[in-house]
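Note that one protein chain is taken out, while the other chains of the complex remain in position.
Moving on, here comes chain A:
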Amino acid sequence: MSSTADKALGLLRFLPRVCLANIRNNPGAVKKSKRGRAQHGGDKHGCGNKGSGQRQNFMRLGYETGNNPFYLRFPREPYYKGHHLKRQYPPLSMLDLQKLIDTNRLDDSKPIDLVAILNTGLYKLAPDQHQFGVQLTDEGADIFCAKINLEVQWANELVIAAIEKAGGVVTTAYYDMHSLQAMLNPKKFFERGVPIPRRMMPPPDAIMYYSDPSKRGYLADPAEISKERLVLAQKYGYNLPKIEDDPSYQMLTERKDPRQIFYGLHPGWVVNLKDKVILKPEEEILVKYYNT
């Protein structure tokens, strides 16, 4: 122990008991809410003379104090036209995913989907800001060795190869904004007592991606996907592990319906967490609505 702590403890032994009556705040703990006047910190009130120190008017990006700014000086080239309307997929690296599995935040004995990733609390998503799910990036693809059944929203070729080399399966799946809102916090969603929404089909500009077998889209033909798995294995030069012979074949082949949000729970069901029951609609019109 340091001498400071020792001295303080030694002092305490000879002093009366510490109680509310004989302690005081640390110096500077209570801040004066008043602005100093006259000789007591008046004049400039500690903010210096003029300018941004007094006014906190930090200039906006690109502003050149009255010059014709650089970004307006030349004719416009609309590279980023409509950028505020485009779908975003915030990244999650394969290294992070491996770390989540290593620290037992994700259970690799069950299929890993967006709900599982969000439930770790270590990945944030804001559907209202046009964020539509996880983009798995290839950082750490060379060390990745978990055998998982993964469902992400965006993955490139190297990521798909790395997962399939390790004996896993990957699917890319689209969720609309309302489904994502339910997935953000399933507990909160179930407590609302509303039926589980049905997942919408991807918008026209995304339907090609999600029905492409080389992207492992969830709307692609499974036979085409197994062919593409072999093609990718040959391209990257690894032996494709046979998932048919795998002991966890059941887990690796578990898939969601294109209308489904949570594994095993169908759209239209209402989950009652208090009584631990599930209400399933029987009205013909509702059954028809949620099945199509």
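Assume a residue touches a chain if its C-beta (ideal position, glycine included) is under 8 Å from a C-beta of that chain, and two chains touch if they have at least 3 such contacts; residues count from 1.
In this text, contacts and distances are computed from a predicted model.
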**Prompt:** UniProt names the one chain left off this complex as which of "Large ribosomal subunit protein mL49", "D-lactate ferricytochrome C oxidoreductase", "Myotubularin phosphatase domain-containing protein" or "ER membrane protein complex subunit 1"?
**Reply:** "Large ribosomal subunit protein mL49"
**Complete:** Out of A:G140, A:G167 or A:P258, only one touches the absent chain, namely A:G140
**Contact partner of the left-out chain, one of A:F190, A:Y218 or A:Y290** = A:F190
**Item:** chain A residues touching the omitted chain (full complex)
**Value:** 1-2, 4-5, 58, 95, 98-99, 101-105, 110, 115, 118-119, 121-122, 140, 143-146, 185-187, 190, 262-265, 270-271, 273, 276-283, 286
